[in-house]
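Here the complex is missing a single protein chain, while all its other protein chains stay put.
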Amino acid sequence: MVTVLYFARLREALGTASEQLALPESVIDLAGLRQALVGRGGAWAQELAEMNRVRAAVNQEMASADTPVNDGDEVAFFPPVTGG
Amino acid sequence: MVTVLYFARLREALGTASEQLALPESVIDLAGLRQALVGRGGAWAQELAEMNRVRAAVNQEMASADTPVNDGDEVAFFPPVTGG
Amino acid sequence: MTVRIQTEDFDVGAETAAMRKDNPSIGAIASFVGVVRDMNEGDAVSEMTLEHYPRMTERSIEQIIGQARARWNVIDALVVHRVGVLKPTDQIVLVVIASAHRGDAFAACEFVMDYLKTQAPFWKKERTRQGSRWVDARGADDVAAERWQLKGR
Partner (left out) sequence: MTVRIQTEDFDVGAETAAMRKDNPSIGAIASFVGVVRDMNEGDAVSEMTLEHYPRMTERSIEQIIGQARARWNVIDALVVHRVGVLKPTDQIVLVVIASAHRGDAFAACEFVMDYLKTQAPFWKKERTRQGSRWVDARGADDVAAERWQLKGR
């Protein structure tokens, strides 16, 4: 299981702030997890397909497509940040 | 008459904060006034002879050797500033 | 070195006074306060809501402060970032850097702000007459952050 968190525009568009997800065996990195979520279609495909509109973190560190994802990790998807 | 003001180290070394001075006829600029004051000898010569240790203002604007000095002006001599 | 994420307002005077009293080697304190503006991209803004990623946000700011300390003389540093609902003229973010000299204090303060704008996980939603909208990341902020990688001290 991994914990997946969604923030800001993604949280609203997907209608969820977090979920527990059984990691498909084929998923070994962030790109794989994102592909699995896009495969749900609908808002998931729309929000997560364009990677330049989405950032991600694994265990609270900024992550890239090839960052490994393992059981027990906390993965977060969110738009580019707009702080300060 | 001109008003001459002295600040900081100069004020202490010369023992005066200000004086009213009848402008000698030969004095037309800051360099001339300084020369007249240096001519007093003693602390005046010591403090005002080395121009790189002294700054001056005429009517509250920073001035240089060739800045004109006229009757009624306010002239100030002081060390390089050390504010903030 | 302190990082706080809070809904409450802050007082830059009280924060700098506390820093100052603790350390007589401090000669310079540079501060920055970000304020909610009543306009953005041509539209009147009546309110904004700030969201963050608890724990990751604090951690990323601590890392940013660590980078500033490695680069400049930093005696003390404070970052306070508000979340929740804010209105025009409200304070959003405070960065305070204390140093022996002003050049270090200014550089470290601006560095932390530039990184806060581009890397710390905060998201802004604005309410305008047309409704609510999430603010898009601005290219100018990325440029501001990038120049630190090119510029020497």
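The letters A, B and C name the chains in turn, as written, and every chain counts its residues from 1.
Everything below uses one rule, namely that contacts are C-beta pairs under 8 Å (C-beta built on N, C-alpha and C of every residue); 3 or more make two chains touch, one makes a residue touch a chain.
Note that the structure is predicted; figures quoted are calculated from it, not measured.
By the touch rule given at the top, the unshown chain touches B, C in the complete complex. Seen across the whole complex, the unshown chain contacts chain B at 5, 7-9, 57, 60-62, 76, 78-84. Touching the omitted chain from chain C are residues 11-16, 20-21, 23-39, 88-89, 91, 100, 102-103, 105-106, 109-110, 113, 144.
Note that in this section only the chains that are shown with their structure count from here on.
Centroids built from CA atoms put chain B at 73 Å from chain A. As a whole-number value, the distance joining the C-alpha centres of chain B and chain C reads 48 Å. If each chain is reduced to the centroid of its CA atoms, chain A and chain C end up 26 Å from each other. Looking at chain A, one finds that none of its residues touch two or more other chains. The multi-chain contact residues of chain C, meaning those touching 2 or more other chains, do not exist; every residue touches at most one other chain.
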